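Okay, so here's the structure we're looking at.
Note that one protein chain of the assembly has been removed; the remaining protein chains are unaltered in position.
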Amino acid sequence: MKKIIEVKNLSKSYKNLKAIDDLSFDVYEGEILGLLGPNGSGKSTTINSILNLLEFEKGTIKIFGKIMKPDAYDIKRDIGVIFQEVAVFEELTVYENIDYFCGLYVSDKLLRKSYVEDAINLVGLKEFTKFYPKQLSGGLLRRLNIACGIAHKPKLIFLDEPTVAVDPQSRNNILDGIKKLRDDGATIVYTTHYMEEVEMICDRIIILDKGKILAEGTTDELKSLAKLEEKITLEVKKISSKVVDEIKTFKTVDSVIQNGNNLVITYKKGKDNLGELTSFLHSKKVTYSKIFSERPTLNDVFLELTGKDLRD
Amino acid sequence: MTVFKTFWKVVKRYKGTIIGFTLMLVIFGSINMSSNDVTSSFKETKPDIIIVNNDNTILADGLVSYFKENANIIDVKNTERAIDDAIFYRDASYVIYIPDGYEDNILNGGNGNIEIKSSGDYTSNLAEMLLTRYIKAIKVLSKEYSDKTTLLSKVNNALDENSKVELTTKINTTELSRLSRYYNFASYTLIAVILFIICLVLSSFNKETTRKRIVVSSMDYKKHNKYILIASSLYSIFVVILYTILAFIIFGSLTFTERGLLYILNTFIFSFVALCMALFISTLVKNKEAVSGIVNVVALSQAFLCGAFIPVVWLPESVIKIAHVLPAYWYINTNDFLAELEVLSFTNLKPIWINMLILIIFAIIFIILNNIASRKKMVL
Partner (left out) sequence: MFIHNFKYSLKVLFRNKSLIFWTFIFPILLGTFFHMAFKDIENNETFHAFDIAVVNSPYYENNTIFKKAINEASKESDNKLFNVKVVNKKDASKMLENKEITGYLEFSNSDVNIIINDNGIYETILKFFVDEVNSNKKIIENTVNEEISKGNLDYQMVISNVMEKLNETVEFKNISRSNLSYTMIEYYTLIAMAALYGGAISMYIINKNMPNMSSVGKRNSTAPIPKSTLLLSGLLASLVVQITGLILLFIYTIFILKIDYNSNIWLIALLAVVGSLAGLSLGCIIGTILKTNENAKSGILIAVTMFLSFLSGMMGITMKYVIDKNIPILNMINPAAMITDGFYALYYYGFESRYIFNILSLIVFSLIMLLISSISLRRQKYDSI
């Protein structure tokens, strides 16, 4: 597979704080790479360093096989960036904003017109082209922000937390758009601290914490890193501690935590656990109002790796 | 107390603006505009003049020393450029060029061939009167006295007349007019500082989102309004006290004489009008960015049209008529009246009480307008 980005030994610190610590990774053509990590883990700094917006102390960055420099305009021409903050002109309408930013890449007017219209359709802002940013809701504003970054049909797209504080409808619209961009052939680097999003759209994931890579791989590969495999939550009115103790002795059970009416049982291995449990409870005449089983999430993986939650 | 906290935050954030306006007040409000000293006897106005003497003779020197006596000689570089600048900027209002051959010309019965430059204002008229009188005298007397020194002393003697002048005013007008000027200027900074801060505080409360949050929050809306009013009033009082303390530092005990207290009372009432105006404006204007523009226009228009910057006596009639609809006019009118009133008594002060009443009416009008405007907004 062709390497689109090669990052080698990247280091960057703010004053005494190490933001990125000897980071190396590659991004391959046509994939959506998720950079996952809590706030302050170095996701944005990594992107800004790759783009040469920031000075970094150490490391080399190659994009499309060439060294990235602030004036590497031939590289920049094929990159699209969507920042965390909305970066548009308050004084320009939706259409004008997209046209302005697209115009920095595409001089041909006719071509640009069709590009701008494509972008508007992609993010679903067709009815809002004459609106000013002030008149848009938060979600629509985010969509505009994305349209401004991708209108010139870049081969490589960076998205830095594009869904922060966005309503569910706009979020789905945005995520669908990103997948469509990938399907059209773009390579995408996507940072977020929402693991559900990563699970939904990313082909490959890098988990960052304190400027270091904790883990790297597909969703399934990462999940296999977690020791637990299944989590069953049981809502019971009454259960004796003797029964609980008995559950603890099951071969595959890792831990049992009683939390008010809830009983959370985690399993190291996952085969027929639910069936085994229900028949056991039946035999003990324990009645329950709710029972459900979950596969581990990336949050559990993160918890496993760092001992802390992703979002705090 | 979120209201008080927010207030304090805004005050702290914009302390630069408050300090800036206060500095302006101290600088421009306390500058001694009239160079007149404290007087109980009459003091003549001396014109500012420049003399260029190109005739090195006894009579030319005599003319120069006469003007040294009767006018202020301004020292400028001896270039035409410097002299022209001095005339334009009224550093000097009159220039006398004594030409080579002045003495000979006078002794032969001429006018001395003097050339002059004049700014055209009334002090230049006075300078010209002095010069004319001198030339006439020396022309007449030169017929009688051939000795130049005698001639000069006879001329000086003839012109050295000092008629008896009686000055009727008894109050110290100079100090009072300075104090008046200070308070007049304060009308500008007071409006600016009160409007600016209160509008910023209220616009942050009025922001659509915060507005909703407050309405649904456990805090009683009426109570909230009451707190805003209290905080705004406290802030206005604080500004008036600050200005009074500054007045005391600049003018000393004059600040707290009977007259001085009337100035303070007037300022206090005016600050109340400014407060009501601020509440009204902040109801009208939601946009924070627009606040500084509107505050500047409101404050500057009153300052220019009502006499805070330029004394009312210098303003055109038509402008004074317009100024009647602005509260600052009535405030400044009281200050000017106080500066000239000879004897204080309740009946003498009647115009002041009327002015104050008008100010209070202004405040009431702003309150009513504010109520109408905010009710309209609720419906929207």
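For clarity, chains are labelled A and B in written order, and residue numbers in each chain start from 1.
Keep in mind that, in the parts below, contacts are C-beta pairs under 8 Å (C-beta built on N, C-alpha and C of every residue); 3 or more make two chains touch, one makes a residue touch a chain.
The structure presented is a predicted model; accordingly, all values stated were derived computationally and were not measured.
Only one of B:Leu167, B:Leu234, B:Ile249 or B:Leu265 touches the absent chain when the whole complex is considered: B:Leu167.
The residue from B:Ile73, B:Ile116 or B:Leu261 that touches the chain not shown here is B:Ile116. Looking at B:Phe28, B:Phe248, B:Phe268 or B:Phe337, the residue that reaches the missing chain in the full complex is B:Phe28.
Note that of A:Phe83, A:Tyr190, A:Tyr267 or A:Phe302, the residue touching the chain absent from this view is A:Phe83.
Residues of chain B in touch with the missing chain: 16, 20, 28, 36, 39, 42-45, 76, 81-82, 84-91, 97, 111, 113-123, 125-126, 128-133, 135-137, 139-141, 143-145, 154, 157-159, 161-169, 173, 289-290, 293, 296-297, 300-301, 304-305, 309-310, 313-316, 319, 322.
Although one chain is not displayed, its contacts with chain A can still be listed: residues 14, 48, 51, 53-55, 71, 73-77, 79, 81, 83, 85-92, 96, 100-101, 103-105, 107, 148-149.
Rule of thumb we're sticking to: only the chains that are shown with their structure count from here on.
In this assembly, the C-alpha centroid of chain A lies 66 Å from the C-alpha centroid of chain B.
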